[in-house]
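Take a look at this one; I'll ask things after.
Of the protein chains in this complex, all but one are displayed in their positions.
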Amino acid sequence: MDMKRAYYEDIELFKSGVIIFWTISLMIVLFTIPLYASNYYLYLFNLIMVHVIIAVGLNILVGSTGQISLGHAGFFAIGAYATVLLMTKLQVPFFAAIIIAAFISAFFGFILGLPALRLEGPYLTIATLAFGLAIMHIIGHTDIFGGRTGLMAPPLDVGVPKLGWSWILKTDVSKYYLILIFTIIMVLVAINILKTKAGRAFVAIRDSDIAAEVIGINLTIYKTLSFAVSAFYAGIAGGLFAFVLGFFDPVTFNLLLSIYFLVMIVVGGLGSVMGSITGAAFITYLMYALFKNVREVPYLGSFLVTISERWLTITGLDNMSAIALGLVMIGIMLFEPLGIFGAWIRVKKYWKTWPF
Amino acid sequence: MGYFSIENLSISFGGLKAVNNISFSVEKNEIFSIIGPNGSGKTTIFNLISGIYKPDAGFVKLAGENMVGKTPDRIARRGIARTFQNIELFANATVMDNLMLGRHIFMKTGILGGAFMFGKRSRAAREEIAHREKVEQIIDFLELQSVRDQFVGSLAYGKRKLVEVGRALALEPKVMLLDEPSAGMNTEEKDDLTIWIKDIREDFNVTILLIEHDMNMIMGISDRVFAMSQGQKIVLGLPREVQRHPEVIKAYLGEEEII
Amino acid sequence: MVQELNFKKRGEDANVYIGNKLVSPRITGICKFNKRQISSINKKGGEKAMDLRRIRVVMIVSLFALFMFAYDGQAKQETGFDDKEIRVGQWGPQTGPAAAWGNVARGSKLVFDIVNDEGGIAGRKIKYFIRDDQYNPSQAVAGVRELVEKQGIFAFVGGVSTASCSAVQGYLLEKEIIWISPCTGAATFYKPFNPYLWNMWPSYENDASVIAKFAIEKKKFKKIAMFYQNDGYGLDSLDSVKYRLSKKNMELVAAIPVEPIESDLSSQIQKLKASGAEAVIAFVGPKQAAIAVKTSVSLDFKTQWMFSYNLSDYEMMNKITDGLWAKEGVITSAFTQEPFAKNELTAKYTAAVKKYAPTERWSIFYMAGVVVAEPLVQVLKKVGKNLSTKAVADELNKIKNFQGVGPKVTWTATNHMGPKSVQIWQCGPKGEIITLQKWTENEISRD
Partner (left out) sequence: MPVGQLLIEGLAMGACYGLFGLAVVIIYKTSEVINFAAGEMAMFSTYIVFHMLTVYNCPFWLAFLMALVFAAILGVLVQYIFLRPAKNPTLLGLIVITLGVEMLLMGLASWKWGAEGQAFYLPVSYKVTYEPISGFIVSEWAMAVFITAAVIMAFLYFFFKHTKLGTAMRATQQNKHAAKIMGIQTDMIFAFAWAFSSVIGVIAAMLLSAKAILDPQFMMEPFLRAFAAAVLGGLMSVPGVLIGGAIMGLLENFFGYAWPAWKPITAFVVIVLVLCVRPSGLFAKHYIKKV
């Protein structure tokens, strides 16, 4: 039983020395990764961090507020397109552009939050899905967005080129640090949001919207706010994603991506920031690495090739990756409905009482 | 007219007159009980007062101000708090968070302020701490210390009822609506609850409207009792009078045991 | 055992709690639990063991997933070749929505297999890697970077999707890695000039222009409509057809866009029918081409369908249109030689397919993979022992009128454009290829 001496301890970021120790260790690891990881891994890490940002935001909406969204790729796209267009067409400096883009995205989140006041469950799913499809479609039909041909991201200039001060981040390492700092800030902010007034209101709406109303929570404000916050996160993530990839077209932001975002937070653990982080990292890693290039794996590769030639088709062997990802998703949900984070809590509880 | 009153309140659901032209007025600091058999419209009255349903006609007035037409959250801000018959707590939050949610209307930190709550001296943290102190008083008052950091979903039924009362209390209401607070409690808990309700009135200066089935409890604490059946008023009066009123007895006959 | 019954009403339901466990909503009368139900409620003790088992399963699954499958080979030096092997790569959709194009990447393998079987090039074997990009640019970038940074790649060939190619273009240029032709005719790869990218694909603009010319001049069609996919592929060609028509003072009678994902095309086809078009020039994917032709038959719309070279795989198109491709006498352009032309080269490849990839079908897109690999092998043979990126690039720049099974290409140090000519074919009644017009250049090309 841990004893508390002051009320502040309840809302502190780091509740104990152990947590501080682990946080610092993690920070040291994260900040030194470029020293020992190859550029390819930095690309993966960049993608993972972008996904972490969006997953944290999505979890505020889905996990904490209880509103399902299948349209988050739309906000992601808004962030990416707005950032790049602001920078190229209006010469807005990067930091201003990404923040404005995130606010634009948040505004669209607010708009999507309006039908959510009336819709729930599958009905909301369809509304958000339609939103995602519509965004993709509108971008694909508008020349200023590059249509379906796509957009090329400009050089990542974090200075203010208009004032003659420009600082272009070219290497993966510099992009890595930029995204890392964004990620850390966004994660801390999310933790804080969930601990304070707004976060509690979100949870209240999820658990019982009627009770939330009668204790004075304005559903209209907080439901739309939740959508807006979540979309803001997606906007920031999208703006960073544009520079990780360097090129994007509407198809990049398809329904499948929205589904993957949802899978990330469910597999990671609904309603928890740590869950979103682990889920995003886990699923992204699996998406890009699980059973990829299975032919080149010693023994297993040749075994699978033999199987494919005998009973299936050799051309379809690469589907192993999708099959394995599907199985991992099912497995996690069957054995750990609360996601990786739930498993972690269980393990922690188990070790606490070990060896009894 | 009294401190809190409802006037000619009516609502019907598809032809069924759930509440039919009901009026009563409650004095400040009164404990006012509403009784009646199941389905007689007691909870509906509460739902009308707290704004969940919109009445077809009538007024709800608190200190002269009409509440009808306001959204539930506005009514809560005006000082009407309530509990629910079926417990509407936030099951996946801790007791502390549930009570803190009761402080929602008093907190001024916006989402940005909350987002950048770094350090003990930030405005958000100071506000948060101040309200936590308030909540701690309620926890002490209702003797919830042992379950302070537990999730509500894992609490026993009686405790949950209590947490809900605590949450309503955290709103610092002028009028508190308690919907069957003792349902599901054992005798000992019921006795405690009776004392608490009295204490709430004394210590927090609250007017209490109570829906209850437990006659002992009603007789013990009510100042006045309002009996109704099928959406209609039967009688309003002192507890003993109402209990002996033939119409009330008739309304309850045929009904079997009420839990 | 059951200690306490708590009743909770919610809506019309009443939930029964035993302890804290929800047992059953909607009990209106008295309910009796049988022994099994009660014992299952009270079986708290078993949960601990269950917990442990679940922890173990979760840990094993995650470890398995993380370490066993995430095999990524050993890091290689970055030059892309050594004394024993030259490493060549390609990305392409082996899975996902465009997996049918996956045979391009596999086609290139055929050429390298043949070379390796002949003993390699100057003692070096070609090691060929395929990375599945699922038609998704971010996956393509991941695959390409993994190949370049961990395997070390000397040259890339092919690459199917325009988006994926666009996404990796900058990276490959920066790394100065030779890349022979994205398998797409999108204009983005022509300009600006990229010294490490050699194009072999006729642009869609040229393709559409030649088809339109054929329709106007040879077939004398007066009413021409356009059915195009709403992306670079379709829009480039729409523009080009309009340009060609404007030279003859003609206009399209209809121009109907289609999204690449749609599968119900009846409203579009009805609109084409209403326009009264004698010929429809269509720049769409194979799936939609098939659906379009099928729908036009079921709507009694008789027209001459003319498709881009992306649909010149008659065998497949006939299969998926239920023979309508032949019955309707569909006209397409073509950028390759006939797959079953009677010449030595074709014979060599068809024999090789039987030997190295018996499950593959020798088809236009499999050939497309061959097409992009041919020049690389040719040049590598020329360079021989003293291999370097510069030497190969110089040799590629000297290629003149090179022709394998694909189009004829000529490159110089300042011009890496693809060919401007395509052929016009028609699908004969038995599904055979009838060459209506030999290689024709787009004389009004705006490249």
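By written order: A, B and C. Residues from 1 in each chain.
As a working rule, contacts are C-beta pairs under 8 Å (C-beta built on N, C-alpha and C of every residue); 3 or more make two chains touch, one makes a residue touch a chain.
Note that the coordinates shown come from a computational prediction; the quantities given were computed from them, not determined experimentally.
If you put the hidden chain back, the residue from A:A130, A:I185, A:M274 or A:V347 that touches it is A:A130. Shown as candidates are C:E259, C:E278 or C:E441; the residue that touches the absent chain is C:E259. Contact between subunit C and the unshown chain involves residues 10-13, 22-27, 31, 94-95, 97, 99-100, 102-103, 230, 256-259, 261-264, 266-268, 270-271, 273-274, 286-287, 290-291, 294-295, 297-300, 316, 319-322, 324.
Listed by residue number, the positions of subunit A touching the unshown chain are 62, 68, 115, 118-123, 125-127, 129-131, 133-134, 137, 141, 210, 255, 259, 262-263, 266-267, 270, 308, 311-313, 315-317, 319-323, 325-330, 333-334, 337.
Simple rule for what comes next: only the chains that are shown with their structure count from here on.
Nearest to the common centre of all protein CA atoms is the CA centroid of chain A. Rounded to whole angstrom, the centroid-to-centroid distance between subunit A and subunit B, based on C-alpha atoms, equals 41 Å. Centroid to centroid, with C-alpha atoms defining each point, subunit A and subunit C lie 28 Å apart.
The set of subunit B residues touching two or more other chains is empty. Touching two or more other chains at once is no residue of subunit C. Residues of subunit B that touch subunit A in their complex: 50-52, 71-73, 75-77, 81-82, 84, 88-93, 96-97, 100-102, 104-105, 107, 109-111, 113-118, 120, 124-125, 128-129, 132-133, 136, 167-168, 171. Note for the complex: subunit C touches subunit A at residues 51-52, 54-55, 57-59, 61-62, 65-66, 69-73, 75, 94-95, 99, 102-103, 106, 129, 131-132, 135-139, 141-143, 145-146, 148-150, 162-163, 166-167, 169-171, 186, 188, 230-232, 235, 259-260, 359-360.
Taken in their complex, subunit A has these residues touching subunit B: 6-8, 10-11, 13, 188-189, 192-193, 195-201, 203-204, 206-208, 210-219, 225, 229, 271.
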